[in-house]
Structure formats: structure tokens, C-alpha cells
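Subset of chains shown; positions unchanged.
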Amino acid sequence: MTAAELERLLADVAQGALTPEAAVQRLRRFPVDDLAYAQVDHLRPLTQGFPEVVLAIGKTPDQVLGVCHSLAESYGSFLVTRADGDTREALQDRFPKVELNDLGRTAYLPPDPPRAATGRGTVLVVTAGTSDLPVAEEAAVAACALGNRVGRLTDVGVAGIHRVLRQADELFRASVVIVVAGMDGALASVVGGMVRVPVVAVPTSVGYGASFGGLAALLAMLNSCASGVVVVNIDNGFGAAAAASRINHLP
Amino acid sequence: MTAAELERLLADVAQGALTPEAAVQRLRRFPVDDLAYAQVDHLRPLTQGFPEVVLAIGKTPDQVLGVCHSLAESYGSFLVTRADGDTREALQDRFPKVELNDLGRTAYLPPDPPRAATGRGTVLVVTAGTSDLPVAEEAAVAACALGNRVGRLTDVGVAGIHRVLRQADELFRASVVIVVAGMDGALASVVGGMVRVPVVAVPTSVGYGASFGGLAALLAMLNSCASGVVVVNIDNGFGAAAAASRINHLP
Amino acid sequence: MTAAELERLLADVAQGALTPEAAVQRLRRFPVDDLAYAQVDHLRPLTQGFPEVVLAIGKTPDQVLGVCHSLAESYGSFLVTRADGDTREALQDRFPKVELNDLGRTAYLPPDPPRAATGRGTVLVVTAGTSDLPVAEEAAVAACALGNRVGRLTDVGVAGIHRVLRQADELFRASVVIVVAGMDGALASVVGGMVRVPVVAVPTSVGYGASFGGLAALLAMLNSCASGVVVVNIDNGFGAAAAASRINHLP
């Protein structure tokens, strides 16, 4: 229930268009829906601007289904990230209209009818290499679901610096740039030095040996010589999308 | 030389208001001013929207003075961060109008006449404890220098959660929130869950023992359970300000 | 054999109610029962107030069965933690009355007849998210087995701070609070700041990337800005329960 919906509901009650009983029924899950194994937070749209997004890691498919059911009933939509094959299948069985992204491991039930993008500009997702695509897809799907127009620029890492330089125009057109890179994470600094808009860097666990599961890229990005590059957790495509959406929805 | 200034200069040449010789003289430092020990990057205003900011760590006072001289000549203004006592003194001797912030270790030469804030809203700098103030001051001074209105909320860490809850209105009024916290870094997650706008988290090295110089707060912030909190380097007040300014100047 | 039982046995011998031979037979396993691969410590009830609890990690099912047999003979009860599927199955085959908790990976043979809780108040197990439940269940089952009344509060992480704030009364009623949280571990600090009673924080390995297997939550909890929060090992639900039970049984 978004803030606008809540206002409308209360106005309806005030105008007699909705009986208090019916309103209570609709507010039943407010502010939390207690599922024993989860407290689905229905205050989230008010505090954050969008409903809870479900991180499937460490949850059983049944638990994910339960939370999604609560969200679908209230909002007609949900987004699940890090959903493994079993969970994605269970969601598709239960919600036939869910959109699965196997590379990005997401499951998204779009609202019906679809909503237009509400963000002010484009969120551009830039990846250093082909192996970074799963994280980039998670970011792109999530940014869409959160109401943003999304662009993509793939495999433009600095080993062949001309690949990103020749795409400068596309970079200049974006409102927010998400840079997804593993290994040395150097692309974040190069992009950060090329554009004026906010740059959200996502280190990935792509690499081996002394990448230590993405630590190398994480540290490099935190120490970026380009001013004002911000960083999210390793492989956290969703987090980058949420940050970009906060920025892109700035009033 | 900002993009606007460059356009004006070229227009003046086109209209005969400026001789090519005079234009060359003014462009002499473009795109870089080669000082032997530094290549002052005068393309920066075009790419980043503001001139180079001088990080004094690892530079001698003379080197800092030299770079500041180049910047002052071109822009009538500069900002130095992490300036120790000697460097601040040397700057004050040479540039009497420089504004020193001893707590934040900054030296800022404001343009004359001063410029109005150009950002769309307020950047709010929130600190968890008194010991985080040096980093918070660096952020606040830098955000001002980069053209933003700045607010402050001090010592509202989660050990007494009511301190931040009762300031919710101030949080809701901000366009961007910078959260500065050491130790457990928990304030970033609490604030991130309260507001919709972008939250830039700055871990500080405040603490001891297993804080490992701010690592504890850094990791906690990177793993924030609040979606879309972004992080900069430990103690990097300037970086947070630069990110907030990028966001606050979104077209 | 608890201290009380030992006293009674010796009194029985003194009063002729028990022959020395019978007493020796019952003391046969005292102070240790030598199983070749294990020295079951039957002095533990005297020193610690409860018999050895079996950590199944690194032990074969047969070794676990052997230790449980020794404990069941002496105390009519045992508790196994971190029992994988094979071990739980083997225990159920051999001890049909054993109570399995698949989520918490515990196997508990309750005494017959059951014993009333001996602790002075309630141990409240609070979890930040659904994914923390396996660790929380281990803590809850163990706290029960150690003679404590147990309450649960699930999925009240700080991303939606209202979820824990609205449960303040339940927190205030507890004698000891166990906070189970992964990712940023921030819930421990918030709860620690809300209550006066002891707070035992359990970092979990829930998370990914820079959570580094629970290190982020561990460090955050060790650096809690709330005074007097204490910490146990990552995912150590049993350890938290043992600590809470020590506290709750304070004479």
C-alpha cells in the first residue's frame, strides 16, 4: 500500500465511499503481515517508496512463496532476487505471469496493467566483462521494477579502454550510472572520471586467486581516485538498483 | 574553467570581444597545468562539474601551495582536504581569505563574490557520535564548497534510538543524507530504513580493538539491511560530499 | 549425574539404602566415560550445571550415537546440535522419543517425565530476518533443554525499525535477550539500547559478498555502541543459549 493509496483509502472512508469494515479488511496487513517465519513489512512503501523486495538466499521456496503471496495480494506485484532454480520454478507454478530472468536469478511479477517509469532519467548499467552479466541483470531488472528506464552497456572493461571511450555519448545521456566490475574494478574509476552524474559501483566476485571473492574490486572501488563514486556490497546488483532508484526519484 | 565559462570565452572570440592571443593566454592551463610534480587537471570542471579538490595527504606544503596557486588563478577558489597544521598555516599565509576548519582539517578559499548554492535541496550530514565530527565537518565544508545547502544532525547514534527518531522531520526534509558513523555503523541502516532519499554512508575509524580502523563500520554499512544505502571509503568525508553533490545537482 | 543426584546417592549409601557395589556401578562413568574416540565428561553437571551437549560437526554418526548412549544411560536425556540428516535419522532409529528440529538441526531426547523450567525468567530469542531462523531455532531448542522458558520474536530487523519498536513490551518482559542477526548485525545495538537486561548477540553467516561468512555482523556486534552487549561465535545458537542459561540460572 503506497502513501497515495493510503490517502485515497482514508479519503474514501471519510466520504463514505468505503465502509470502515472494508477499510479494516484492506488495512489488515498494515503495518506488518505476520507469517510466523516473516513479518512482511507493509509500511515499507511509505518509508521507502516501494514494497519489500524478497531476498531468497537462506529462505525455503515455501517461505518465499508465502511472502510473495502477501505482497501480491496487497500490491499485485513483487520482486524476488537470488532465486535459485527451485524457487523460480515454484514461483512460476504459483504465479504464471511472473517474469523470470535466469541469468540474473530474479522473478518479477509486474503490476497489471503495467506502470510507466516514474524516475526522472535513465539508469545506465555498465559492465566490465561478460562474466559480470548476472549481477548486471539483477540490477537492470530491479531498476525496472522500481520504476526506472534502464539502459545497458556491456563488456567495456579498461583492458581495451577504447571500448568505453567510444560510448561516451551514451554515458553522458544517463542520469545515474551503475558500473558492474570484478577483478581490478578499474572501470568504476574511469567512468567516474568521465561523467558528472552519480556513479554507483558494484564490485563482483568475478576473478580468482587474489580477487578473494570480489574483495579486490571492492577495495579498489572504495579507493577510487574519481571523487564521489559510491559503492555497494559485492555482487549486490539489487542494492545498486535501489540506490540508483532513490537518486532517480529525487523530488 | 567551467563549461559555461569556456562557452562564453569562445563566444567572445567569435564576436571579436576577445583576441585569440588573449584567449590562448587564458586557456594556457587547459587542459592541464604542468607543475612538474603535478598535472593540475583543468578539464575537471567540464567532466566533473567542479575543479580539482586537493588531497593534502602525502604532499609537501609547497606542493599543495603550488597546486592551489594554479587553481586560484583559474577559478578564484580552491578546496584542500586533510591539510595538517603546517599546510593550513602555509595556506593562510599565502591566501589570507582562506577559511580554515581545524576540526575538519580543510582549507577553503571561497570565490569572491560568493556563489549561491546550486544544488536542488539540502544535504544533511548526520553523525552517530561526537568523535565522528572531524569526518562530518570535512563532508559539510566540501558539500558547501561544491554548491549545496548543508544541514547537520549530531550525536544521534542508535544506542539511544529516540535521539534519531525524534529528528525524523529533519531527515524527511533532506534531499540527500550523509550518515557518518564509526563502531558498529548501525545508524546508516536505521536512517536508510527511515527515508526514501539517497543515503551515503561514511564509516569512520572511530572505535578501538576489533573496529580495525573502521573496518567493522565499513563492512556493516556494505551489508546494510536497508536497501540502497551506498558507501564510501573509511573517513572519506569529502567523497561522501562529492557523491551527495553529484546527486543533488542531478539535472 | 547432577550435584543433587550425587548427594542423594552418597546419602543413600550412608543410610544403607544403597550398597556400595550398586553405588560403584552407578558411578562407573564418573568422572569420565572412556569411549576410545571420546571421553564423555560426567563431571560436567557438577562444574557447569548440565551434562555435555554433543556438537555433531566432525563426528561420524556412530560416534554421536555412542556418546548419546552414554549420556542417555546416565541422565535419560541428551542434546545434539549441528546434526546433519544422516545423524538425525540414526538418532531417531536408536532413540524413538528423540525430538528432531530440522530447521535448527538439533536432536533432543527430553527427560521422562519432563522437567519444569528452572531458570528465573524468560529467554527471548529475537531474529532480524527469516534466513536467521536456523540459528535462532538452535538457540531456542537449547535454551529449553537447559531448563529455560523461551519466547521468540521473528523478522524484526532494523530496515523496518517499527517492527521491533512496536514489540518493546515483549522485550521489556524478558530476562535475557538473544539477538540473532546477519548482514549488518545492527539489530543487536538497537535492542541493546532499548533494554536493561543482558543481551547476547549471535552474528549469523546470512548475507553474501562482504559479509565474509558473518564477519561483518560479528565485528559490528563487537563494536556495538550499546554498552554491555556480549557476543558469541558466528552461527553459535547453542553458545548463546548456554550463556543465557548461565545468566537465567544465577542464584
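Going by the order they are written in, the chains are A, B and C; count residues from 1 in each one.
Everything below uses one rule, namely that a contact is a pair of C-beta atoms (placed from the backbone, for glycine too) under 8 Å apart; a residue touches a chain by one contact, two chains touch by 3 or more.
Since we're looking at a predicted model, the values are computed, not measured.
Chemist: Since every chain shares one sequence and 3 appear in place, tell me the total number of copies in the complex.
Modeler: 8
Assume only the chains that are shown with their structure count from here on.
Chemist: Cα centroid separation between chain A and chain C, in whole Å?
Modeler: Those two chain centres are 38 Å apart.
Chemist: With centres defined as the mean C-alpha position, give me the chain A-chain B separation in Å.
Modeler: Here chain A and chain B have centroids separated by 28 Å.
Chemist: Using CA atom averages as chain centres, what separation in Å is found between chain B and chain C?
Modeler: The separation of the two C-alpha centroids amounts to 50 Å.
Chemist: Mind pulling the chain A residues that touch 2 or more other chains?
Modeler: Residues 47, 218, 233-234.
Chemist: Where on chain B is chain C touching in the complex?
Modeler: 128-129, 157-161, 165, 182-186, 188-190, 192-194, 207, 209-212, 215-217, 219-227
Chemist: Can you tell me which positions in chain A touch chain C when the two form their complex?
Modeler: Its residues touching chain C are 31-32, 36-39, 41, 43-44, 47, 55, 57-59, 63, 67, 82, 203, 205, 213-215, 218, 233-236.
Chemist: Which of the residues in chain A end up touching chain B in this complex?
Modeler: 47-49, 53, 120-121, 175-176, 193-200, 218, 222-223, 227-234, 238-239, 241-247, 249-251
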